[in-house]
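Here the complex is missing a single protein chain, while all its other protein chains stay put.
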């Protein structure tokens, strides 16, 4: 198995899926000649032609809106949003059409489009290059959401998203695009949506997380290794959510910290806590503590580390849960 | 005190605030000559002039985007979005600018704009006239959200929103625009943001709700009156949330049902459950059950009653909590 | 590539006024075609007028009236082949009738009954689009996609004057120009967006003037002249099929009815102007033209009307005979592959409704 960076794994998935299925096409700003500002789409235009890897006008609602029409013409569009915070102009098309059109045809037409984008902070970037917008997506009916944390999952979840008959938004942790290489299965590799992954086994407390926060959680678990045995549950996909894995882990540990980079109010950690408060209330031996971004604009990068959930914050939360 | 319908109370608030403060102006589609499709802005253009109650082009992002600039010129714009689902084109301006601009100036400029809109279902309307979009708003840093359930609160919360130095989104339950008249204080009337209201006192279980769901919860509490004493907590504002009132009620009752019309995943009920799972875990005698809209597009109106949280569903949830 | 010119200022017309303005004839339209066009117009008109009545009778919900806009719908669709796709706004809710859609389907939509939601592929007709202008990028994407498939299918999308202010119009039109999508952007300039007159909508001299900003030819036609609309659309279809890309057509008409059944235009409109428009409405104009040509007689006109009315009677009966919608449909069709909690939700709801 080749070792790939996360962004290379994304690129690999796109190559494999475009090769496999002629109806897969890429659209986005700078995805063609340049191969994307992160080079996630590098080589695709050369290999598959300018009609299947399309440099679009600078218009995100236009990208997602035309993708809806492309689906109706039999295409399977994969739209790149250049950055998280630049995906918001497309929310209207997403909420009012992408998530509703299949329903509107009473299930007789499919809208198998994928929207993928780099997300998250920690990269010392100018304003609005750091958002974690998963709530806007996961709250939207008809839309599924996946967030990989490793190169292998980045490939496998993106492949699953592209093959899925429903619209899927894939958020890729840009902080980890180029941090570590990892073995990634060659050729076709699909990680099914809705299956969480135990990133670290443990018995005393469950850290629930996804994307870049998996790495923070793993580091915190390691820091705490002498004190407490933490299980790290990487959700991988938020919708569908692997409730079975979540409930099983909590049934075992009875204690939970949920880690999320996005602002707290109505973030996905709230959903996790709510599922537990409803379905695992009698398993819980302590409060469900959320460690999240704060309900303020993502800050100037010189102090972004104070905003991002960090190992010390997760460690502190774990200790608070244990002490409760 | 005059008796007013909810929509009349909104109209009254706008009259009083525009009279009080010359910098308040209204902008939106059809708000001027017509007085709004629900007549919430009726009479304002006649009274205050076409420059202070402006019929805009059909462009929601333009409305909210120019409102940001109007704030910079010293105005205090109140933007009407004609319906809930037609507010989504403005989300980009809302997330990337409305909620961030004060921060961007390091607090040296204010963006006291208000966005108000009718929201919610049950009105036998064509598609996309029924959404409950509060999650998109409340998750956005820098933005506050209020949702009245009664005529008096509709007036008082809107007045508070207009006077607030921060941007506030006010969602008005269109289902109750014209259902019941109620005494509404004449002249200036402000209901502070962040203060919940006990709509019905009770001792065994707390129903947490807001907007149109307050009426459903009250009816359910009444239905259950012989069985169990339910407290109905009308949150009134989601951000800031009155955590004290929430925690006090749950400390008393130990049992909770949260009722929300929006789709479930990452809805505000999740936030309520998460706050409780963190801060009231040892007070809870049973699961926190959410009664919500489902994670599907709002349906054809002939079956919308099956989608909307109903008295029977709330009653069932209460019994499940009690039986747990 | 030839330079795109600014849009034409004058309204193209075919139908005269029986007096100073002479009638023209449109190549390729014989008596049969003209009569078919007439039947289409009357079908739409009858649908519209009956719907207002059904609404008053409480048999359908709020309804968006398209009285006096039939010419633009029938004229443009007549220029398409059946394989071409149509992307309508809510104002064109009944345009499927021109493609053989049952009247009951459209009525069911306005009755909020699931029988009103069709398979677009059955009629090459996209779903009714409620949020203004948002169907435009869909039409453009579809047309672009067909071109990529090396098909010569064309897409037609209809939208209002107000729609041209939305970002979705702009982005759709931009893509159309760049991708040379075989799409026809047909703007129903009825001069009102609910209560907002065109003068408050845009400062553009004409809506067709917007076309040049997208590198798209723009033409203006009298939108109440069914043959002028037909002719302009036919030219646009030919261009599109030849690979020459999109066309923007501004069809100028006037909204001579309330925006929708819930609207009270007396609050904003000039009743005099409406009266004038109603007297000169599009179907009467075509009828008089046909009579001048000797193609239509009174008896035939009556028969066409009777046929349409009969269709409506049958349609509303069929719509009302639909079995009540099953609440479990709430959970259907949103996903091909629904997340598991949805199934649990359905079971719970059915249990509760069973109990209740």
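Read from first to last, the chains carry the letters A, B and C; within each, the first residue is number 1.
The definition used in the following text is that contacts are C-beta pairs under 8 Å (C-beta built on N, C-alpha and C of every residue); 3 or more make two chains touch, one makes a residue touch a chain.
Here the structure is a predicted model, which means the values were calculated and not measured.
> Of the residues A:1, A:58 or A:225, which one touches the chain left out of the display?
Looking across A:1, A:58 or A:225, the contact with the absent chain belongs to A:58.
> Which one, C:54, C:144, C:214 or C:286, makes contact with the chain that was left out?
In the full complex, the listed residue that touches the missing chain is C:214.
> Pick out which of A:153, A:172 or A:295 touches the chain that's been left out of the picture.
A:295
> If the missing chain were put back, which residues of chain B would it touch?
Chain B touches the missing chain through residues 25, 51, 56-57, 59, 61-62, 64-75, 89, 92-93, 96-97, 99, 101-110, 141-142, 144, 164-166, 194, 239-241, 243.
> Considering the entire assembly, which residues of chain C contact the chain that has been omitted?
These residues touch the chain not displayed: 3-4, 6, 165-171, 174, 177-178, 180, 200-205, 209-216, 245.
> List the chain A residues touching the unshown chain?
For chain A, the residues touching the absent chain are 29-30, 32-35, 37, 55-62, 85-86, 88-89, 124-129, 264, 294-297, 299-307, 312-313, 316.
The definition used in the following text is that only the chains that are shown with their structure count from here on.
> Which chain's centre, taken as the mean of its Cα atoms, is farthest from the centre of chain A?
Centroid comparison gives C as the farthest chain from chain A.
> Which chain would you call central, comparing Cα centres to the global Cα centre?
B
> Using mean CA coordinates as chain centres, what's the chain B-chain C distance in Å?
Once rounded, the distance between the two centres reads 35 Å.
> Please report how many Å separate the Cα centroid of chain A from that of chain C, as a whole number.
Using C-alpha averages as centres, the distance is 40 Å.
> Using Cα averages as centroids, what's the distance between chain A and chain B in whole Å?
Each chain's C-alpha centroid was found; their separation is 30 Å.
> Multi-chain contacts only, two chains or more: what residues does chain B have there?
In chain B, the residues touching two or more other chains are 61, 85, 88-89, 127-128, 294-297.
> Would you pick out the residues of chain C that each touch at least 2 other chains?
Each of 114, 117, 131, 167-168, 334, 339, 341 in chain C touches at least two other chains.
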